[in-house]
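As you look at this complex, bear in mind that one protein chain is not there, while each of the others sits in place.
Take a look at subunit A:
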């Protein structure tokens, strides 16, 4: 009995054991360029070994995925059903699954793009955070000129190395540019002192001292601070006052005395 195989609604090939195409369905012509009679000329290089391994296999009605080269010079995926007959001919029916895979590929590509942008977003957020931290450190030790001679530096939060690096640079710059005789450091709003922060604080006092003719006054130190600062307090070129109010009062009194004398 003859099967009218050319009318099969899917690409179909019948090949001999030398992989020459003996017959095919009309549907096959829609997908492939069949000038060469060799079936392997239709297969993508990456699928050739897979084809060899599964053709003429002892298992009948095999189902494998193979990549084919279409007549449009594209690579398309087909689910290939293979069976062998008693004349050693192979019958191959190709079911195109490229479309469903295409949807999957698009989703994957969307996921990949998302990952790329997420990476980038994360990185941007990190940079923003670093900037915010720096700004926060700047705000944690603002340099406030109270008069032409008196400057006030209240320090907020824990005294850490990162914070002190920012405060040191800022304070030195302002003191250098101004003509301050007294710089007040207020520790009322300080929680803890980290050892690396203490070292940098000491460096700041030494630097200010070297800049000459400056009085460095520390106010607002609590007993708990003194425990942490321990020996440093003796080494630092500083004097201690209890509160800002008291310092301003003393400065005002001195000014009044000077006025009376002149």
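As a working rule, a residue touches a chain if its C-beta (ideal position, glycine included) is under 8 Å from a C-beta of that chain, and two chains touch if they have at least 3 such contacts; residues count from 1.
In this text, contacts and distances are computed from a predicted model.
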So one subunit is absent here. Using its UniProt record, which name fits best from "Cobalamin-binding protein", "Small basic protein", "ABC transporter permease" or "Deoxyribose-phosphate aldolase"?
"Cobalamin-binding protein"
Among A:20, A:61, A:99 or A:118, single out the residue that touches the unshown chain.
A:118
Based on the whole complex, identify which of A:6, A:49, A:203 or A:235 touches the chain you can't see.
A:49
For subunit A, residues touching the missing partner are 44-46, 49-50, 53-54, 62, 64-65, 69, 73, 75, 77, 97, 100-101, 104-105, 108-109, 111-112, 115-116, 118-120, 122-123, 126-127
